[in-house]
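What you see is the complex with one protein chain gone and the rest in place.
Right, chain A next:
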Amino acid sequence: MLYLLRRVVVLLTTLLLVSFLVFMLPYLTPGDPARKILRARTGDLDLDPETVERLRIEYGLDLPIMQQYWNWLKDALGGDIGISYTSGRPVAGMLGSALANTATLAISALLFALVVALILGTIAAVKRGKPADSVITTITQGFVAIPEYWMGPLLVLVFALNMGVLPSAGWKGPLWMILPCLTLALRPMSYFTQVTRASMVDVLESPHITAARSRGLSFGETMLKHGVRNALLPVVTLFSVWLAGLLGGSVVVEVIFAIPGMGRMLYQAITNGDVPIIQASVVCVVGLTVIITTATDALYRLINPTVRTSHGTR
């Protein structure tokens, strides 16, 4: 309980700090914020001073900074995180749909990666030193080195252009998810496989496995009951690091496959100087990261009782 409370306090403090830093963003870069907003909206370089002044008052940009931050925070807590400078639409709606798309893509890709990695990693560990292990290790090491901007077009070339079995770009349904998912999954899959293999080897050679076998459990039963759980620990941690990373959106994959997700939205917002979107996205991504880290930590404690008691929260 105490542990949970502590984590919530950490979460809130982090969010508050990040929100302040993010709020200060437009003030840290040189130039007048009011002019920047107008420029973002109209693309016009020659601004009418009167219009600038009107906007300054409308947006409260003439108030002291802390006052502005307070107003912004109040609005944000009330669910109003601003209006996009460029599109004029509420940021909340844009952020919501972008995040949903990115999360769908990231979670499907990582779950796929995880399942494949657990199978491949276990095979490699059980057959360590044998041909199956070498093949798996070589292939995964290769995948790690292939960047997405290379793998994406390659997959499109093969499956969309040559074989014509899958759509090359767009975001209209499950069929459209396959190629971006694959592109995104291959690198984490390779890392997950390598980590699974290493931790499986550790587990296979740990004394308690031999002891369980000496009690008449078959190899398979022993692994299921006393191996997998132990071997899963490092993989869980790595999974959450990747999940947190991918929820910010993968610019490369979202641009290649024309997916309206976080990465593309943030990328466009930055090029257009669309500050409200940048602010909301960054706070959202940081918040999610902290939440995921906390959830992983809790899960880790659930799987590994050694951590649970050594921190004195039995």
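Operating definition for what follows: a residue touches a chain if its C-beta (ideal position, glycine included) is under 8 Å from a C-beta of that chain, and two chains touch if they have at least 3 such contacts; residues count from 1.
Keep this in mind: contacts and distances are computed from a predicted model.
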Among "Acyl-CoA dehydrogenase", "Cell division topological specificity factor", "ABC transporter ATP-binding protein" or "Electron transfer flavoprotein subunit beta", go ahead and choose the protein name stored in UniProt for the chain not displayed. "ABC transporter ATP-binding protein"
Which candidate, A:61, A:177 or A:212, sits in contact with the chain we can't see? A:212
Identify the residue among A:162, A:271 or A:306 that touches the chain left out of the display. A:306
Residue among A:6, A:54, A:74 or A:229 touching the omitted chain: A:229
Footprint of the hidden chain on chain A, which residues? 205-208, 210-219, 225-226, 229-230, 303-306, 309
